[in-house]
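So the structure is just underneath, and the comments pick up after that.
In this view, the complex is presented without one of its protein chains, the others remaining in place.
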């Protein structure tokens, strides 16, 4: 058994690297959105031409990013969605809903202070983790049945 | 042609009534989540028994609410998701993602100040409205082709 | 909103009537397997001709019952599965798995002593109830948002 | 033609090894749940943190195990479900129902004394085998058309 | 519970009327192909213009008939396929395969002398009946649980 | 049997009325895009606010029209696509492709001079008609088996 | 581009070998049912135990053969169904219907004398060939655009 894992959500800390490092040696492939904030915001106009209106500037970029996001979620067995401390993070919750509707196994990675606000999202998940290490431990257990410690 | 419309998201203003009133006489049926905040939070323990741990208290409620939410979204032709001024509203974004993955026609109702934060959500929508009246106007046009004014 | 509810599982107590009576007046339709144990066991040979071998006797009946069961589950919004005190009840668990794979909202009705043995089944459910009254309360809340008491 | 086979159900005898050994040399890949009973029961709390309530202890584990089970069933061409002599084995029947609803080819491996209790499950299967050797013979025949003896 | 039943296959005896008469009073709706052999053969050219080549003459008719057949099978809960004594009846077997792939409940109505030739078709069915009365008895049992006699 | 028919394509002649009039008395419901060319072009900005850029002006309108188009095609049993003498009519061909991918029964209504250019579209259709009367004749035959004349 | 091709139908001539030989060097993989008539008839009882009743003898075999057939059709891009001169060949027509409902590209290989009897089957096909060489020519053209001669 191999696992394809899509790592959605927060892009300002190195949680994706922590998970990838922790999972080294396991038969897991990872994918993720473009995590360069500037490139992600401007890709639409940088590639397809400038827009006067900020709304359409953003829109063109969001559409191109959707090509990658949908591809990543659709080929994934597991979608991990990380909620951090800052920003609205509605795209993270959107990805969680999208993944849930496709029947993907969902793991939410979030600090306890968001428990109440995320209760509907968590209710669709198969695991709610607090640290990247816990996500790695879930992956390891799912793949070979071994528990930490 | 009739339309089933699910009204997701913000529950602290009367936007659902505005839309329902505006759409009176049109062949539209509306459904929505339970909008009594207290009942929505406590339904799990009120029906199925108390929990010591707040996390599971919330979880039991969110699961029961999911029965209604999924039913509403799955039978809908159009899902309207309203983002307001307060709270995290991750459940709203989750519903938007869920509806998008099912191929529902999505209308987002949100103030301009959220445009950037909602750009991924808006990119999956067929209309981004600023007022309940605009949502009504979309429904009326879709049903009988008449424009406002 | 109306709800189609399929009542699967144990056929030796009157829990289906309790739920139907409790839900009187709500916009709910119920369906269920044939609950006459003898008819259910013998329908295959009674209709399509006798079999010497008990295995095929059972098989012919189970196949005809499957017409009703699949129809009931597929048209349901909610599948309630009741586990009682006696018998193997593998058909109940089979129906729960079948419903889960189709994305139906699942409510399990079972006594606490089966919690450990049913943990995988319960993990796929949106509510685990102990009494028929609790199932009715879930249906009422899902439909109109009112809580008991 | 290659076959992906998921081996669900009873975890207290070595039937999975018997099948894997018998199928050596055939283009078959096998997957299965975690068969370490203790790890399977405790994985939730061992990875994601302790629970006071036994119900939620079990629940967290069952949810993580579901990641593996669903992955295994969904990628399988054939799902073999083994019913043994002991325990309720509702998770086995649940897996059978889940696999049936997804249209997987189902093979049930069970002793004759369970024939009547399993008649609904067997009615969804393409083969009912009594021994692991028979399962191997089915796989061999499906792959290269050769019969035993 | 109501049932939509599509009656496919042989068009030279009155078995459809026998079933419809027998099922009078039951909540069943029936649909069927056009059973006027001449009209069925010539509908393509009669409506859309003559063809010199018999192959395309037949083809145009078969395409129009497919509109009705697919509609009938897709909206059906149960597809009954009747094999008679004469002709190749490949369209009947085609309909059976089509219905099976869509997960419809399949009832085959055929005389015993075709058992061997129909074994693959029967293997996909939930009932193999010998007479229209048996089909009626299956429908009655599925709907209200009552057995004949 | 009833039929839901979506009438896509050319909006400058009264072919939809001809079909509707011809089908009077048959159990058919029709839906169609908004056929007021001006309203269809401007609905986006008329409802949701003006755009400086003609591209986004068009885009907003096309998105709202898509709500109606998709609803109409998805609920249809039959999609009739009319190609006329003028304009590019790419939206008509787009609708035909959309309907084909959803497995809808497709009827193309077009003059012979477009046969070569439409060969890929026609290859996905179950009927290619030259006049609205022929479409009516197909609907009548599909519903009650009667041929013209 | 590679193609997976399932070769269904008649098992008494070497048409499968002709196609495989003709397609040598092309990126095509072939699968097929078990073509040993005796093994195919008896596989059920040979593996899973004898039956007194010929009907169940056949049934057990047909069910095991269905594991292979469904796997082959489901993984195929193209399903070729060959109708020969003898036997009822209802399983061939069943496979054609099954493949059509799954949206597979269907090629029918049959002599002209069956044109009328196969018109409904042919109407679901993308090519009707008379010789194995024509099937090879279709595969070659689809893969690299080259025509014969």
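To keep things simple, chains are lettered A, B, C, D, E, F and G as they appear, and every chain counts its residues starting from 1.
Throughout what follows, contacts are C-beta pairs under 8 Å (C-beta built on N, C-alpha and C of every residue); 3 or more make two chains touch, one makes a residue touch a chain.
Values in this document were obtained by computation on a predicted structure and should not be read as measured data.
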Among the options E:24, E:52 or E:113, the absent chain makes contact with E:52
Using the definition of touch stated at the top, determine which of A:1, A:34 or A:147 touches the missing chain. A:34
Which listed residue, A:20, A:46 or A:147, touches the chain dropped from view? A:46
Could you list which residues of subunit A touch the chain missing from the display? 31, 34-36, 39-40, 42-43, 46-49, 60, 63-64, 66-68, 70-72, 75
Positions on subunit E contacted by the hidden chain, ascending: 51-53, 56
Provide the residue numbers of subunit G that touch the chain removed from this figure. 1, 3, 77-78, 103, 105, 126-130, 134, 137-138, 141-142, 145-149
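Heads up, the rule we're going with is that only the chains that are shown with their structure count from here on.
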Contact-richer chain pair [C-E vs A-F]: C-E
By mean C-alpha coordinates, which chain is most distant from subunit D? F
Compute the distance, rounded to whole Å, between the mean C-alpha positions of subunit C and subunit G. 40
From the mean C-alpha coordinate of subunit D to that of subunit E, what's the distance rounded to whole Å? 37
Which residues of subunit E are in contact with two or more other chains? 63, 66
